[in-house]
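On to chain A.
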Amino acid sequence: MSTGRLAKWGLWVLVLLSLALASVGCGPEKVVVTEIVEGQVVEKIVTATPASEEASPAPDTLVVLLPATPPGFDPDVWGGKFWEMALVNVYDSVMDYEMVSEEEIGIPKGTGIGGVAKVNGMGDEGIVGNFFESWEISPDGQTVTLHVRNGLKSYWGHQATADDWLWRVQRAFALKDVGQFQLQVMGITGPEDVKKIDDMTIEMHTPRGPSPIFFKGLCVPVLFGVDIDEMKKEGLLTEEDPWGTEAFKKGDFGFGADHVAEFVPGSHVKFVANPYYWKGEPTFKTVIMREVPESSNRFAMVVNGEAHLTEELSLVQKNELRAGLGEAVLLGLPDTNFMLNIFAQRSTGPFAKKECFQALGYAVPYEDIHRLAYMGFGRVMHEAIPRMFGPNVNLDALPYSYDPDKAAELWKAGNCPSSFRLMYDAVIPEWEDIAILLRTEFAKFGVDVILDKQAEGTVTANLSKHDFDAVIEWSSAAFVADVGYGAWLYWHKDSFANFQAWYDDETSAKIDQSMLMLPGPERTALLHEVQVKLLAEGGKLPVLNTGWQIAANKHLHGFYWYSTQKIRWFDLTWE
Partner candidate 1 sequence: MDGVKRLSGTLGRDVRYLVGFFRARPLSVVGLVLVLIFVSLMVFGRSLAPYDPEKASSDFLFPPGPKHWMGTDRAGLDVFSRILVAPQVDLTIGLSAAALAVLIGTPLGVISGYMHNWYGSTIARVFDVLQCLPPFVVAMCLVAFAGQSVSNVIIVIALLNSPLFVRLVRSKVHSVQERKFVEAAACLGNSKWRIMFRHLLPNSLEPVLIQFPVNAGWAILLTSGLSFVGAGVRPPTPEWGAMIAVGAPLLVTGQWWVAMFPGIAVGLCVLGLALSANALEILLDPTRR
Partner candidate 2 sequence: MATKAGGKGVQGIMRPQVVENEEEKSIHGVILEVRGVDVHFTTRAGTAHVLNDMGFACERGQMIGLVGESGSGKTVLAGVLVNNIRRPGRISGGHVIYKGHDLLKVNEEDLQPIRGREIGMVVAKSSTALNPLVCVGDQIANIYQSHFEVSKEEAKARVLAAIAATGINDPDARFRSFPHELSGGMAKRVVIAAALVCEPTFLIADEPTSGLDVTIQAQVLDSMMDLIGQMKTAGTLLMTRDLGIIAQYCTRVIVTYAGQVVEQGSVEGFFQRPLHPYSKLLLASARLNTAPARRFAKMGPPPDKFKLPDGCLFRARCLVADGPCQSDRPPLLEVEPGHLLRCWKGEALS
């Protein structure tokens, strides 16, 4: 074979390859940043400008990075965090908590936050309307008359009407899904409880007595007005698909600030501003929601200014942003309604025994988890329900504290098994650290904790099948910011979210009772008493209030905290 010629060829190819690599772009100037991580200096280089010709987005475009794109925009098909985030922006929740300062709801000051939702009000106290601009409550508190906001227009310019709401409610009951669930929580038993008075007026009725959480329920971004005029016009409501399920997979029909213009599942969603939005035209004409699974990529892109907002960073990465880095800063609150818990399954398995569960309560290194695994983010909590939910929260309900010796004693006393499974979600790196910490603790008295790292889907499935010994899990404290409801949702014997399978009739009864009492001191007293019991035996140990952190471009302004922890892009502006 004529090696000579081949060799020449080879050289050419190598030259071309290197050229290709070179053409990958000329390097921008770099800045060396020194960071303090847990007491040591870490030095690294970050590219200060967007990597060379990386087409940097226009000033009226907002780029949001998420681990995954939402599975459609159907308000009745639950689709996870990013679905929620998209929905609040395209539909706008029917009502909102008014925005106040941190002190007013009794949490420490956050950083870079314009205001926080006043979630601790009673009844309709501190509730402002979006879809409905005003309402009257009947004396018996069981009937509410709501008036649709005049001038509330969708992206297509259609005025919102009572029918838009009526249709939504009917759809919820027809599809028997998230929507229906939410309505039932509010005390609406069926479609017949919602009546259209005239084109702009709706009457809603709670037959089982006055609901303390009626208005809070309307603040949850699941029940929205839907622009059915547009859907009808487009002929999307057909015989075989009367509720437009297909249409909702591809886009939205909301009255919110933004509208889904392009949806490429697994790649990106492109939103455009709703020019008729009743609060005024949004600053950002386009919002691009992009799927970037690797957290380190999201981190780097926000730091480089290629993107403006991102979620789901690892704590180490968040920690890097504390002092600001490159284009990015970290905003947030140390203390919100997101709790990190350790669930123990109470009806079977090792923690069915009271002692064993108590031992767990004493074995959890609450402080260490906060200091090490969570790098000082969030707050160690002693309450069952986040304290921001007002006077009903018992701030010192947790009877346990870190005490390995006591744990060891109790474990022996209850002659609990020599090992148990601790399940956790593979997606969140910190949880593995927590698991390892806990494992180390139990190893001290010869108990082998088998770490059971599971896929997200599997965790949820196992939880609802109660198929676990112990598990590290969030609970985003209740859709609805109410202590009674929170207690019901996570501890009531009939609640599907009672994952720890703790069935205590007495406590359940007390919770039921609280749900039918109007706000007041005796309800408060009752709930305080209940909470102590919940934490002592309820199988759910509050470990941390993880707070709320969001990595954003340092020039962005106007961040508000909503009870869903989802940002409304409408609020944001360039400084």
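The candidate set was assembled so that all candidates are chains of the complex that A comes from, given by their letters.
In the analysis below, a residue touches a chain if its C-beta (ideal position, glycine included) is under 8 Å from a C-beta of that chain, and two chains touch if they have at least 3 such contacts; residues count from 1.
The structure presented is a predicted model; accordingly, all values stated were derived computationally and were not measured.
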item	value
Complex member in contact with chain A (any copy), out of 1 or 2	1
Of all residues in chain A, those that touch candidate 1 in their complex	35, 37-38, 40, 42-44, 294-297, 299-300, 303, 314, 316-317, 319-320, 368, 371-373, 375, 426-427, 429-430, 432-433, 435-437, 439-440, 443, 450-453, 455, 458
